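Take a look at the structure below.
All protein chains but one are shown at their positions in the complex.
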Amino acid sequence: MSSSLSRDDVEKVARLARLRLTEAELDLFTGQLAQILDHASDLAALDLHDVAPTAHPFGLINVMRDDLVEASLPPEEILREAPDAEQGRFGVPRIVGEEP
Amino acid sequence: MNARTTAQRVRRGEISAVSVLEDSLARIHAENPRLNAFLRLDEEGARAAAERVDALVAAGDDPGPLAGVPIALKDNLCQRGVVTTCASRILGEWRPPYTATVVERLAGAGALLVGKTNLDEFAMGSSTENSAYGPTLNPRDLSRVPGGSSGGSAAAVAADFTPVALGSDTGGSIRQPASFCGVVGLKPTYGLVSRFGLVAFASSLDQIGPFSTTVEDAALTLEVIGGHDPRDSTSLRVGAPQLVAHVDDGVAGRRVGLVRELFEGADAEVVAAVHTAAEVLRAAGADVVDLSIPELSLGLSAYYIIAPAEASSNLARFDGVRFGHRVSGEDVTAMMEATRTFGFGDEVKRRIMLGTYALSAGYYDAYYGQALKVRTLMIDAFARAYQHVDLLLGATAPTVAFPFGAKSHDPMTMYLNDVFTIPTNLVGHPAISVPFATGEGGLPVGVQLLGPGMSESVMLAGARILERDREGL
Partner (left out) sequence: MSLPDGWELVVGLEVHTELLTASKLFCGCENRFGEEPNTHVCPVCLGLPGSLPVLNRQAVELAMRIGAALHCTIAPSTFHRKNYFYPDQSKDYQISQYDLPINSRGYLDLPDGSRIGIERAHLEEDTGKTTHLSSGGRLQGAERSLVDYNRCGVPLVEIVSAPDIRSSAQARAYASELRSVLIATGASDGRLEEGSIRFDANVSVRRAGEPFGTRCEIKNLNSLRSLQRAIDYEAQRQIDLIESGGVVRQETRHWDEGLGETSTLRVKEDAEDYRYFRDPDLVDLAPEPAWVDEVRHRLPPMPSERRSALGALLSSPTSAQLDAVEAVVELGIERFVHAVARENGDVVIALSRAANELASAVDEVDRLAEHSFVTVVDMEASGEVSATQAKALLAGLLAGEDSDPRSLARAKGFEKMDQSALSTLVEELIGAHPDEWSRYRGGDEKLAQFFIGQVMRRTKGQANGKTVIEELNARR
């Protein structure tokens, strides 16, 4: 399978990833990403219907902790790092559209 | 002076940790401005640690197995209050409010954490050219890259700034720079070393490991940082590994597979080094057999889908809201876009977009889903190989360190650098690069030993044989 990655595709993933590209970058990245995906087309060509995907190389399961309360961080130490903070909260500009 | 000797002498009171530290800092101050291996020093913290070590020794207490050993940390490891950048503009002057497990363990073992080293931004790269804070130069040849992404840590050890440094290895980011800089670099079994506090690139592949000048120091460091951590769900339920005691066990009676797919296509000198290494192991009593594992050729493709896919999600949190740099925007989406567009370099953007695409509706099955199945094929292929042999031998990188700019214009060419290191990350196995020969321009060539999961002790014993009999490096 040869990749058919288009400029539109790159525009779409950039939007999904919250990145803005100039026209020149869009051209450049489209070419580069298409090249990488073409290299990966050897994967798509494999018939792997009977093969299970690997999530963890050693198959660990059921890793859990007990429901114990541990100390949280001092708010001032967290908010100190915030680009914008007010009233003990993190500030952000206007939110357009409600949560998904 | 290597780490083990330093620690022994400090513990015996023959030298002070403070004097070891001052020597290290003096070398760093003299050479680092040229090499750019360190992005930041924590002299105050390191001095306080050295004084504590000396006080413990004076009081007759044991300051630990790494007493007084200066250690450099790749700048994607969190240390409370110490600026952590991942060599990215997006983190600004971020001071983490917490400390990585490995850093806690090093400090607890008496190590002196002198500072944070340069890397390819978010550990994405093979040359340390993708740093927002300029490239690191290879101490062996200043016109060449140190490799990457842990180039700063490799260079710090190669330049004798510190005897040990930590790096992270997602697709070869410890072993390839170790090979380029002529030092030992070890990627442990996935889950042997806690990832808690390592800024994630690709969670299912990332593993922290040491750079050192000797195989024994790599063993010693891994003993300190290894073992189960309840704060990392992917951490294996194993205790601290016992490695130093076995480092001189030799390879007599071991079977070693010389894997065609792990050196074919490399430079002639690299191929020659691998064959010489095979002879050295044979001479030490190992049974070396030729092997082919065809599935390894799928590794590169699978890796350059899986790693970017995970990265695209791991790097979403860099959005200008809670920490790091913000570029303002008229609404929250515009702010996030402006922040990420300014904050990330091209390679990071490339991988985020690649990964976003590979996970997006309509493409998941063809790319990401298929890549996870290829991982299974590779796990099975390695398992078959390890039914017959204890270790595998191959090259670390196809070439010696290359000049700046030689590959940075073409991502795919750069990615091909990782072809021999990637397979172990995909299957979670350990591997080590040992400086073994010299190639073009007298530059170091590393060879790579691979073993099955949790075979570090056998692997290190093999590496010790190669180290002992390497060509005059």
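Labels for the chains are A and B, by order of writing; each one numbers its residues from 1.
Just so it is clear, a residue touches a chain if its C-beta (ideal position, glycine included) is under 8 Å from a C-beta of that chain, and two chains touch if they have at least 3 such contacts.
Values in this document were obtained by computation on a predicted structure and should not be read as measured data.
Of the candidate positions B:T189, B:S204 or B:S408, contact with the unshown chain belongs to B:S204. Interface note for the absent chain: among B:F38, B:F323, B:Y386 or B:Y415, the touching residue is B:F323.
Listed for chain A, the residues touching the missing chain in the whole complex are 16, 18, 55-56, 60-73, 75, 78-79, 86-95, 97-100. Although one chain is not displayed, chain B still touches it through residues 76-78, 84, 86, 91, 94, 96-98, 100, 195-200, 202-204, 230-234, 309-310, 312-313, 316-319, 321-323, 332-333, 336, 356, 359-361, 364, 368.
The rule is short, and it goes like this: only the chains that are shown with their structure count from here on.
Computed from the mean C-alpha positions, the centre of chain A lies at a distance of 23 Å from the centre of chain B.
For chain A in complex with chain B, the residues that touch the partner chain are 1, 5, 9-10, 12-14, 16-21, 29, 32-33, 35-37, 39-40, 42-44, 46, 48, 51-58, 60, 63, 65, 73, 77-78, 80-84, 90, 92-96.
Per the touch definition, chain B reaches chain A in the complex via residues 94-95, 97-98, 190-191, 204, 230, 233-234, 236, 298, 300-302, 304-305, 312, 316, 319-326, 328-338, 340-341, 344, 349-350, 352-354, 356-357, 360, 366-367, 369-377, 379, 411-412, 415, 427-429, 453.
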